[in-house]
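A single protein chain has been omitted; all remaining protein chains appear in their positions.
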Amino acid sequence: MKLTILAFGITRDILGASELNLELPESARIEDLKAELARRFPAFANLSALAIAVNSQYAELDLELKELDEVALIPPVSGG
Amino acid sequence: MKLTILAFGITRDILGASELNLELPESARIEDLKAELARRFPAFANLSALAIAVNSQYAELDLELKELDEVALIPPVSGG
Amino acid sequence: MIDIQILESPLNVQVCIDFVSGAATGGINVFVGSVRNQTRGKRVLYLEFEAYVPMAISEMRKIAETACSRFQIDRISIHHRTGRLEIGEIPVVIAVGAPHRQAAFEACQYAIDTLKQTVPIWKKEHFEDGEVWVAAHP
Partner (left out) sequence: MIDIQILESPLNVQVCIDFVSGAATGGINVFVGSVRNQTRGKRVLYLEFEAYVPMAISEMRKIAETACSRFQIDRISIHHRTGRLEIGEIPVVIAVGAPHRQAAFEACQYAIDTLKQTVPIWKKEHFEDGEVWVAAHP
């Protein structure tokens, strides 16, 4: 399936763009997405943490992705 | 010695005035002042507490009064 | 930096916040009192606050100085109003500025808790059927 991934903060710098189009196998999970990102962008290994949000909610590693999901990379937050 | 006592809040209501002129023996202490007030104004016995301030500071019971002191009755405070 | 005021006119929260804001300030905590429409289930019409002004200022200053020495804070502003206050009006504002927020929270809480215990200011509640000096009787 085709996914469009939104990137914020340092993940946007690492991707060099605020969106990334990614092809993943059907019923890929969050952990598969993270593995694919780590493979393509070794700089992700340097982050203190990386969460993934699906449809504006923090997602667990075993959540299955669907093609229409809004997926976002959430590096460590620092608001306030 | 002659003392002028300032009264606030409910003590002003009890005295019926915001100042009271009082004659006390030389070297009278705070406890003597409180005893004299209790004698003259039985309603003071109904208060939950009564502090005395001398020159804008809370005074201990054994503090000796002097004629030029500014003495004030401080019923339970309720600011804020 | 310490700012202590007792005022007969409405308090301005922004004035207190401005006083405690500086280039090294990372967090500001503010307490704003508000006159409630009821107390212990009874409808309040309005309040009257009376202060022994010179002593109240002296006690408020002590609170501010203790807050500055006990917590890692830079700036504190304490304003208290006197006279007649309607429902929703502001009897007290305490603003604390600090490099880090935790100290600002703790100092502000210390300041309002202590103010209510030590500062010679008295509140009279006016009800439909009478009035009472708060805390005067057991």
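Which chain is which? They are A, B and C, in the order written, and residues in each are numbered from 1.
The rule we apply is simple: a contact is a pair of C-beta atoms (placed from the backbone, for glycine too) under 8 Å apart; a residue touches a chain by one contact, two chains touch by 3 or more.
Since the structure is predicted, the reported quantities are computational estimates derived from the model, not experimental observations.
> Tell me the shown chains the invisible chain touches, ordered by label.
The omitted chain makes contact with A, C across the full complex.
> Tell me which of A:Leu22, A:Leu47 or A:Leu63 is the one touching the absent chain.
Touching the chain that is not displayed is residue A:Leu47.
> What is the set of subunit A residues that contact the non-displayed chain in the whole complex?
Counting over the whole complex, subunit A touches the hidden chain at residues 6, 8-10, 13, 46-48, 53, 56-58, 72, 74-80.
> Write the list of subunit C residues that the hidden chain touches.
13-14, 17, 21-34, 36-38, 87-88, 97, 99, 101, 104-105, 108-109, 112
We take it that only the chains that are shown with their structure count from here on.
> Return the distance between the CA-based centres of subunit A and subunit C, expressed in whole Å.
Taking the average C-alpha coordinate of subunit A and of subunit C, the gap between them is 48 Å.
> What is the distance in Å between the mean C-alpha positions of subunit B and subunit C?
So the centroids are 26 Å from each other.
> Return the residues of subunit B touching two or more other chains; collapse runs of consecutive numbers into ranges.
Not one residue of subunit B touches more than one other chain, so the list is empty.
> Subunit C: which residues touch two or more other chains?
Not one residue of subunit C touches more than one other chain, so the list is empty.
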